[in-house]
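Down below is the structure, laid out as structure tokens.
For this depiction, one protein chain was excluded, whereas all remaining protein chains were kept in their positions.
Labels run A and B following the written order; every chain starts at residue 1.
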Amino acid sequence: MIDKERFEKLLEDYPKAKTVTEGAEEFIFLPHAKVTLLDGNEAELDMLLCPHLREGKPTRLYFSKQLKTRRPRNWGPSRILEKEWHAISWNGVEASLSYSEMIAEHIGALIRE
Amino acid sequence: MLRDRFQRQSFLGRDSKLVLKSARVALIGVGGSGSHVVQQLAHVGIGTIVIFDADKAETSNLNRTIGTRRIHVLLRSRKVRISKRFARRISSKTKVIAYPLRWQRKAEVLRTCDIIISCVDSLQSRRELEVLARRFMIPLLDVGMTVSENGKKFSISGQFILSSPGDACMWCLGFLTDANLAEEANKYGAAGHNPQVVWPNGVLASTAVGFCVRILCPWCEDRDIHDSKYLNYDGDNGTLINNDLLPKLTYGCSHYRPNIMQEPRW
Partner (left out) sequence: MITFKIQARLYEKIRADLRRPHAYANERVGFLTVGSARTPNGLLLLAQEYWPIADEHYVDNPNVGAEYDERAIRVIMELAYNQSVGIFHVHEHPHNMQCFSNLDLASIPQLVDGLFSYSSKSVHGAVLLTDKLCNSMLWLPGASSSRRISQFQIIGKTIVKINATR
């Protein structure tokens, strides 16, 4: 379940965020989010935050497309809400963080060298 | 004198030939079990079979994949192409639409299918297929077999599941769990090829085809409170029996609410 208070806080950083549901799972959809890569380039894409245990990870961040990073990443596809999403295999972003922190940690893991 | 090739299955009903001919069945995976399924669907007279498989024929397939020969391995033929030709040789009237890719890449095609038969090799794929099936109100038939180590010996087992819209899903049945999906995800890249042999695949595939035909042309009464089914296959002793969890559940599904049945709006 999405925590209402944490979601309200997230809206300060991502005002277009909204909750979406599939089956028994709830996600946070972040449309047209901007991700700044280490080389300074900015990518605009949709993101889907799963703030609960999924596919063996405490939380997951899915992207609408694979991002080009300097270091190759282990991308894997997942189909959610009739769209294909991409996530890297990254563990350790805990569900106790605020939603903004979760997103930052996942993006940090993606773009770090 | 040529006779009606379906005359021996007239017990399926007066209109059965037409019903089966107008049916559109999707088959996800045409490997060990899927190859049996496509053969039987063609024999029984299913009009349109939509098949998905991204793989090419390999040497290790030859011990069990119906219709696959050494020449296919040498030519690196697509599994869907082999299946399509094989089905068409059984029945030239069967329309086979073959997609040599992961089903997720062209999932919209599944929306117009009457039934989906899943012969995939991952729980994650099953999870995603079931979501689609529930969203578009499509009965999903799933089969799978496993060979596990049992001390110094081995044990063959498997399952047949009918996930029926509105009734128990794979989560309700305890077949999909967060724990087993996590285990599968953590093994990704480290897993070798699982042992596979032809006869359990045949048993399970035939069971799936039987239920597929029963959904389209019911030939018998079914007084079971449930529309969903869950059968456990004991490959060591050759039995297929009802899983004992399903009879304890009330009709319905606690994981997919009615409002899932809609194209998602973003």
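Basically, contacts are C-beta pairs under 8 Å (C-beta built on N, C-alpha and C of every residue); 3 or more make two chains touch, one makes a residue touch a chain.
Just so it is clear, the model here is predicted, and its values are computed rather than measured.
*Asks:* Wait, the hidden chain, what does it touch out of the ones we have here?
*Replies:* If we consider the entire complex, the absent chain touches B.
*Asks:* Pick out which of B:52, B:103, B:136 or B:160 touches the chain that's been left out of the picture.
*Replies:* Of the listed residues, the one touching the omitted chain is B:136.
*Asks:* Looking at B:45, B:144 or B:165, which residue reaches the missing chain?
*Replies:* Considering the complete complex, B:165 is the one touching the chain left out.
*Asks:* Just name the one of B:56, B:111 or B:255 that touches the chain not displayed here.
*Replies:* Counting the whole complex, the residue in contact with the absent chain is B:111.
*Asks:* Pick out the residues on chain B that sit against the missing chain.
*Replies:* Against the missing chain, chain B presents residues 22, 108-109, 111-112, 114-115, 135-139, 164-166, 214-216, 218, 222, 227, 251, 258-259, 261-263, 265.
As a working rule, only the chains that are shown with their structure count from here on.
*Asks:* What does chain B use to touch chain A in their complex?
*Replies:* 102, 104-105, 107, 124, 128, 131-132, 134-135, 171, 178, 181-186, 188-189, 254-256, 260, 263-264, 266
*Asks:* Quick one: in the complex, what on chain A touches chain B?
*Replies:* 20, 22-24, 29, 31, 53-57, 74, 76-79, 81-84, 89
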